[in-house]
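Missing here: one protein chain of the complex. Every other protein chain is in place.
Chain lettering (A and B) follows the sequence in which the chains are written, and residue indices restart at 1 in each chain.
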Amino acid sequence: MSIQYIYPEFEVIRNENRCIACRVCERQCANEVHSYNEDKKVMISDESKCVNCQRCVSLCPTRALKIVKSDCTLRENANWQNDTIKEIYKQAGSGAVLLSSMGNPKSFPVYWDKILINASQVTNPPIDPLREPMETKVFLGKKPDVIQRDENGNIKCEMPPQIELSMPVMFSAMSYGSISYNAHASLARAATELGILYNTGEGGLHEDFYVYGPNTIVQVASGRFGVHEDYLSAGAAIEIKMGQGAKPGIGGHLPGAKIVGDVSKTRMIPEGSDAISPAPHHDIYSIEDLRQLVFSLKEATEYKKPVIVKVAAVHNIAAIASGIARSGADIIAIDGFRGGTGAAPTRIRDNVGIPIELALAAVDQRLRDEGIRNNVSLVVGGSIRSASDVIKAIALGADACYIATAALLALGCHLCRTCQSGKCNWGIATQRPDLVKRLNPDIGSERLVNLMNAWRHEIKELMGGMGINSIEALRGNRLMLRGVGLNEKELEILGISHAGE
Amino acid sequence: MMMKREGEVRIPSGCAIAAVISKEGKRMSGQKIYECMKPMHDRSNGLGGGFAGYGIYPEYKDLYAFHMFFDDRDTRKLCEAFLKERFEIVQSEIIPTRKIPEITNEPIIWRYFVAPLKSMTEKMQIDEKEFVARTVMKINTQMKGAYVFSSGKNMGTFKAVGFPEDVGVFYKLEEYEGYSWTAHGRYPTNTPGWWGGAHPFTLLDYSIVHNGEISSYDANRRFIEMFGYKCNLQTDTEVITYIMDYLIRVKKLTLKEAATVIAAPFWSTIEGKEDMEEKERLEYLRKLFPSLLVTGPFSIVLGFDGGLMALNDRLKLRSMVVGEKDDKVYIASEEAAIRTMEPDAEKIWAPAGGEPVIVKVKDGAY
Partner (left out) sequence: MKRVYVNEEWCLGCHLCEYNCAFANSGLKDMADALKGKNIFPRIHVEGDEKISYAVSCRHCEDPLCIKSCIAGAISKVDGIVTVDRSKCVGCMTCILVCPYGALALGEEGTMQKCELCAKNSCGEPACVTGCPNKAIVFEDRG
């Protein structure tokens, strides 16, 4: 088509005084934005291909580059905003569903940012984490109802399988295929070093990563890719993925182009075939079917592995969670509407689901109202961005948090949100060998470990300020939270008071 | 904004506590316990004082003794009608008090000695204690103007707004004799003072006096409320009493086990245990009841039928000392209080954080 309806979104600004034409930008851009003009001996760029991943900016040795938002603008219109109009142009040209990646970027309220944390003054003492023990260890899993004793009256210390975490954070599901071998290696190694868990996602478990089994959650999703007996037994826990926050109600689609080599082998499907995960599990059309899958998996692993059921936060999440808590599952994972994805239809990503803060508060309260909170542990994800988000989630009632976007950021992701292209310049969301090698797991795992250690320090500081020296005493401790700028309904759902009350 | 009533808002509170028990079951007059609060006068602020005595009603020892506050006569009549549907009321009377200028605005204070109707417990398929607990919970949550502040057998609590030493005089405690006594002086920071809000807090024969402000409150409350308890007063003492009732009566833990739940040893301490059975048990209880770990400063004395247990938080953030003399064991926030009860007390020591001190009256002596 000869008419360019859409002006490029970004501009590549090159400071010619600084550019030494080393061409690292050219070599590092999989989108082929940069090139070298031999005649004029200068670098030139085609910004129409730029996705603003900032790889060139980060590697330019003289800081000669920056990427800025193009100021070429359509006439302002509060109703028909620029992005909306451009999407129309795109669809009028392609006739296709719009695709996006990573989490919902729209300006819905972020409740974490409207919640404030308490601290001790006078009536009880803050605790200094540098001087006193400060415990962040948690156990996830079902707690038994009845304490049994032997004939001598001693407690029989048998318990359903539990997951032990050194801190209440885990790396959430990202499949091998949607992210690279090296990204998985980084997550697995970091989880092992940190004493937490990472999650295979629905891509099976590469044979090289079985050694990290004690720190692995193996996922069983609707496509059942890569699921076999050894796989189920390899991990510390099994997760049934019913839904994902970024795309509730739909399945997944990993294009054949990414099903190459080890990805195909690990998924147990032919090279080049599209990996399509159906929207539902076709053996689960209702809650009683879920119970059967939960127990099938428990049978297959001799009741040694806790089973997690992961669902997207949707409108009636409290009732759904109540059903899951009675299904035999040990842990419920809830993924909020801001959760990330390697690819999702834009309309679904941006319009379906509810905020994790509200979902968590509603579920925790519902399970308590029904007296079944002890049946399950609660893990929440879908945009946990910092240690303070973790603290707020725990105080609202979560046992632990799942992070994925934050982990990818630690690996270098710049949230350009074009994972679906498969040309991730950071070596994360790609299977191209020349790009995958850009993520050295020695660096990746170290950065993840650093990030989590930093959060752990911050969590301890925040706990100490509240006079709490064990994370258990924070869980569900909603008095430690206050809302600011929230209406009564929001406060009621969150189960917290307004600041000043 | 109107100042909120107790029960409408959480009330932190500093305090003084004291207790005495005779291991031989020898009965002591209540006078000593209220006099021992005098040297700790400054630990209270006049907004609450109270006592629990065990073994004080030997003539009614098989009956539940309900001590109650009523706002007015009508409420009392209404409540009595309710009680009659559920219990045989063997005796009902005004609790005798002494008019003194230090204590004013008293509600109507009655006591009832009752036995649950078998037909009711059978209908509800629960045991007698559970039935009594539920009844107390029902009155205290649903009957406005009526409040049960003591519900055990052969024991009773006495509490009021005022300094504890005055409260003892008000209730004429010198006329009661018990094998153990606990005492509490209150320094609340968030209440105009309410009779029901004074301590000890009790349920059945469990009574708690507590000093400190716990930081785990809402985690503990929201957990325990899953099991039929209702934290109406929003005080630490209330929630700790329910936790102890749940762990000991419902979950059948021993006192020591219950102590390791609420003041659980640090994971690093558990790791270092050489006795494998103990290590396994501590680990199990911590994993099983994470939401019942109580953090922040507390020193408590739990009174129960035939004994006392004193316990500090695991960091020992509140003072508490123990002393002995002959068959008696004394516990108090300050040694001065112990010396008032027994000038020659021996072996004064400060128990370590999380280390329960359990004293039981010898079998058959109470």
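A few comments on the model shown:
We take it that contacts are C-beta pairs under 8 Å (C-beta built on N, C-alpha and C of every residue); 3 or more make two chains touch, one makes a residue touch a chain.
Bear in mind that the values here come from a model prediction, so they are computed numbers and not experimental data.
Taking every chain of the complex into account, the absent chain touches A. Between the chain not shown and the residues A:D83, A:D208 or A:D442, the one that touches is A:D442.
Annotation: of A:Q4, A:N17 or A:N487, A:N17 touches the absent chain (contact as defined above).
Chain A meets the missing chain through residues 17-24, 27-28, 41, 58-59, 61-62, 64, 433-434, 437-438, 440, 442-443.
Assume only the chains that are shown with their structure count from here on.
The geometric centre of chain A is 47 Å away from that of chain B, both derived from CA atoms. If you check the complex, the residues on chain A that touch chain B are 120, 123-125, 127, 132-133, 135, 137-139, 143-144, 147, 154-155, 157, 159, 162, 368, 371, 373-374, 397, 466-470, 472-480. Residues 10, 12, 14, 189, 212-220, 222-223, 225-227, 251-253, 257, 264, 266-268, 277, 280-281, 283-285, 287-291, 293-297, 314-315, 317 of chain B are the ones that touch chain A when the two sit in their complex.
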